[in-house]
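For reference, the structure is listed below as structure tokens.
Only one protein chain is missing; all other protein chains are in place.
Residue numbering begins at 1 within each chain, and the chains themselves are lettered A, B and C in the order written.
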Amino acid sequence: MSGNTFGRIFRVTTWGESHGPAVGAVIDGCPPRLALSPADIDRELARRRPGVQAHATSRREADKVEILSGVFEGLTTGTPISLLIYNKDVRSQDYEAFKNLYRPGHGDITYQAKYGIRDYKGGGRASARETAARVAAGAVAQKILDRESIQVLAYTLELGGVKAQRLVEAAIWDNPYFCADPDAVEAMSRRIAEVKSQGDSLGGVVEVRVKNCPAGLGEPVFDKLDAALAHAVMSVGAVKGVEIGAGFAAARMLGSENNDTILPSGFASNNAGGILAGISNGDDIIIRAAVKPIPSIAREQQTVDTQGRPRPLSIKGRHDISAIPRIVPVLAAMVRLTLADFLLRQRAIA
Amino acid sequence: MSGNTFGRIFRVTTWGESHGPAVGAVIDGCPPRLALSPADIDRELARRRPGVQAHATSRREADKVEILSGVFEGLTTGTPISLLIYNKDVRSQDYEAFKNLYRPGHGDITYQAKYGIRDYKGGGRASARETAARVAAGAVAQKILDRESIQVLAYTLELGGVKAQRLVEAAIWDNPYFCADPDAVEAMSRRIAEVKSQGDSLGGVVEVRVKNCPAGLGEPVFDKLDAALAHAVMSVGAVKGVEIGAGFAAARMLGSENNDTILPSGFASNNAGGILAGISNGDDIIIRAAVKPIPSIAREQQTVDTQGRPRPLSIKGRHDISAIPRIVPVLAAMVRLTLADFLLRQRAIA
Amino acid sequence: MSGNTFGRIFRVTTWGESHGPAVGAVIDGCPPRLALSPADIDRELARRRPGVQAHATSRREADKVEILSGVFEGLTTGTPISLLIYNKDVRSQDYEAFKNLYRPGHGDITYQAKYGIRDYKGGGRASARETAARVAAGAVAQKILDRESIQVLAYTLELGGVKAQRLVEAAIWDNPYFCADPDAVEAMSRRIAEVKSQGDSLGGVVEVRVKNCPAGLGEPVFDKLDAALAHAVMSVGAVKGVEIGAGFAAARMLGSENNDTILPSGFASNNAGGILAGISNGDDIIIRAAVKPIPSIAREQQTVDTQGRPRPLSIKGRHDISAIPRIVPVLAAMVRLTLADFLLRQRAIA
Partner (left out) sequence: MSGNTFGRIFRVTTWGESHGPAVGAVIDGCPPRLALSPADIDRELARRRPGVQAHATSRREADKVEILSGVFEGLTTGTPISLLIYNKDVRSQDYEAFKNLYRPGHGDITYQAKYGIRDYKGGGRASARETAARVAAGAVAQKILDRESIQVLAYTLELGGVKAQRLVEAAIWDNPYFCADPDAVEAMSRRIAEVKSQGDSLGGVVEVRVKNCPAGLGEPVFDKLDAALAHAVMSVGAVKGVEIGAGFAAARMLGSENNDTILPSGFASNNAGGILAGISNGDDIIIRAAVKPIPSIAREQQTVDTQGRPRPLSIKGRHDISAIPRIVPVLAAMVRLTLADFLLRQRAIA
């Protein structure tokens, strides 16, 4: 109801603020007897930590999860799995300056409107810090996907206007942008450096591809698989657009171009992005997310304070230049959470 | 769970197949003492009926709703509102030909994979016929929006590659495509005629704009307002992409370009599309949907039958050339359902 | 949210008022490929119709259900099943007298307090008429139980103080009170006649017994099977108490008396009522419900009108003397709905 729970059967509830003592997640509905260790989760957390990117200005230690419940002698028990990740390296004093003003592009002004109160330190609940709990839960979800050999691959297609021209899976984790095309990496680095020197920030496009997803997942009519994936992906801060398969390009195609011919051997193309009428068709599921540039920039902007008075603002400090690449494992996690839930939903009625 | 219910407090459950006796919706959670009559609903239903478009090949009478419960002496009572719309002019024999094959771009193959059974007549539950129930429920949702003077405007931005260049609200209902730009209508008509003569179909882009939405709606972190709207819009068949505000264009902007400056008088721009950190900011909410071309085309396609054998297929009959304009009131309805629910959700905790 | 939906996976939403055109239910989450016909449902509806009891003053035709969706060629399709039962023999004029006063023991005063409006005709939504939809949905739920050979038996244990001394299954449907003990029937009839002549009404106790329920159903910790059954049973108007197994008698036992010894052959006793720690243990599930006397009585009572002024009231008309036996199939239906849901919930995680 209040938006901090995701999923119907495999249900994840996250909690925690950027500058509170910790963030965490409780997973209810995880099947019993799955092998699960903190290392399974820490591996994914390592991919979203600040500092993996060349353009990040500071380095922190990787997050370590504590599993407080739901696992007994290395196996899940079917009871809720409580995951806790302590916040380290929190410098609240950095944020005193923002206590009385609204940063453009951030949720300061809307949280205040909604709740009549806000934790102004580091963005509070609106901080990207919250996504650590999603990534941790996504690693648990992957355990369910593993039973079906489902693989979720996420990578950068575009960063600051520089586009990947091809998909080389092996290259994804070998560059600081999780870019699918090794030949685009250098241009991305240049673009990042250029914009950083201007005190500005960049957006981009991330693609998530699900391989080996069985046909039959998705719940017509309101919980179509593509609808649920759009929900999942758009629930990540900074995402402003979502496409499935051909996406917006389909709007400009003829029916004869867009339809995926069905051959005895399978679909001849994949404009559908692996989903027909809201149900997976067995082909790769393809989702793309438009990521806006990070709103915290050093360049001076105009805004107002909490009294409505004009205030110039220049945000200094340890901010990334782009939500990419850190958003990449987060988007993969959201897709994992969605698929794990729909796999279990399908089992209920099959 | 099984996907036929939308919303948390204002909850709509739809039911019905294309060629069954009727379609309908049950609305639970509608506040009491709202004036509601069948005419309020029939007006919206009229906008999605086949035949309002010049390029439609057949004409049927408009749908008429029956309100079976939840209204007493013209006012809602707080109990469930049951809406029923009979299916008329159903010609099941048209579909016997499709009993044993899978139409490309349709859900035939995925419904079979999911359920092991399918109502092959007219697409069954996957038919656009189902959206009549959504539109009916959306008209009830609008009653809640009316209390806050919230207006939901939906219109065609693009059809078959022909783009509207401006937004003229008064013109929307005056042309057969619900196009926002009266100057684009003639080119759209030509494009429709051309493609129709080729036995093919077209897609397009629809925009929904919410005016006068109060700040504070949306539930961080998973039920951000934009995430819920993406879910709502993507749950309509034929939609393959969703954007909020600047959408995919934001991915190519600098932070300094994309951030909406906050002035004492309000936001200087609206790249955010009225939503910051998942919560409405009081500005217009702007959503765009990519609509794929209708998959039923007269041009011959290749497919397989239920035994996996290759089959050529040419779909004749009373099919539209584009889901536009009939999808326009459906998308408006989904946005209404979403906002009505979030208004009530906000009341619960405010 | 607003209380008209029951279940999580097998979800039933009921709608309809006593004196509206119809009542009905939409079932979402019913597995596909179950054989289902109106006759399956009408058989159960026949058991709750007024007039099956000797002491009922009027006779109406049995209800007939219409299945409007979700069934194709005699099999469920996995899509929502819409059930509709028209209200017949509705005499609204009977209720004009109650328009401006609050009947003691009825929901008139509380519906007004809650909604600020009420459909005063025949109790509106609070009428026992609503339970027809539950019974109809329960007949569908039984189809799922049938796959596991689960049997739900409901019968009267006590009526107006007359107690059944034994359980003779074969006798249940052979007497007008659905009483488990054929030897108690005559005394029940006398008690009914006596109280009827006094213009008063009677309550009683109904037991529901589930046979052949597999071990493992129930969801700790809040959705324990007994908690869900208590919810289900107490949601039926007139029920004021619920017991599982030994129930209140357990409060007066020693641990050594109440514990069910576990033998290699199974449990030696069943004080637990088939449920341990909220999960079924494979033994019979036993639930008892306390049913209050019907509040509509001919004997004069004191009440107030909607202006708060004192008013004497004597309710004439076609009222039953007791909610028993008509409540018996309703309670069976609620148990069926609960078990069907928990069976599917268990499949999701097993």
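We adopt the following convention: a contact is a pair of C-beta atoms (placed from the backbone, for glycine too) under 8 Å apart; a residue touches a chain by one contact, two chains touch by 3 or more.
Computed from a predicted model, the values in this text were never measured in an experiment.
Shown chains touched by the missing chain in the whole complex: A, B, C.
Considering the whole complex, the residue from C:H19, C:R48 or C:R125 that touches the absent chain is C:R125. Per the touch definition above, the residue from C:A22, C:V195, C:V208 or C:L331 contacting the chain not shown is C:V195.
Annotation: of C:I192, C:I279, C:V328 or C:L343, C:I279 touches the absent chain (contact as defined above).
Within the full complex, the residue among A:S2, A:S37, A:N100 or A:Q198 touching the omitted chain is A:S2.
Not every partner is drawn; the one left out touches chain A at residues 1-5, 8-9, 11, 13-17, 20-24, 26, 28-29, 32-33, 66, 68-70, 72, 75, 77-82, 84, 114-119, 124-125.
Chain C residues in contact with the hidden partner, per the touch definition given at the top, are 1-6, 8-9, 14, 102, 104-107, 109-111, 113-114, 125-126, 130, 158, 160-161, 195, 198, 200-205, 215-224, 226-235, 237, 240-248, 250-264, 268, 271-273, 275-282, 290-297, 299, 301-304, 308-310, 345-346, 348-349. Listed here are the chain B residues that touch the chain not shown: 1, 9, 29-32, 78-79, 220, 344-345, 347-350.
One rule holds in what follows: only the chains that are shown with their structure count from here on.
Averaged Cα coordinates give chain A a centre that lies 46 Å from the centre of chain C.
Chain B and chain C, compared by their mean Cα positions, are separated by 39 Å.
Mean C-alpha positions place chain A and chain B at a centre distance of 27 Å. Shared contact sites, meaning residues of chain C that touch two or more other chains, fall at 1, 9, 29, 32, 78-79.
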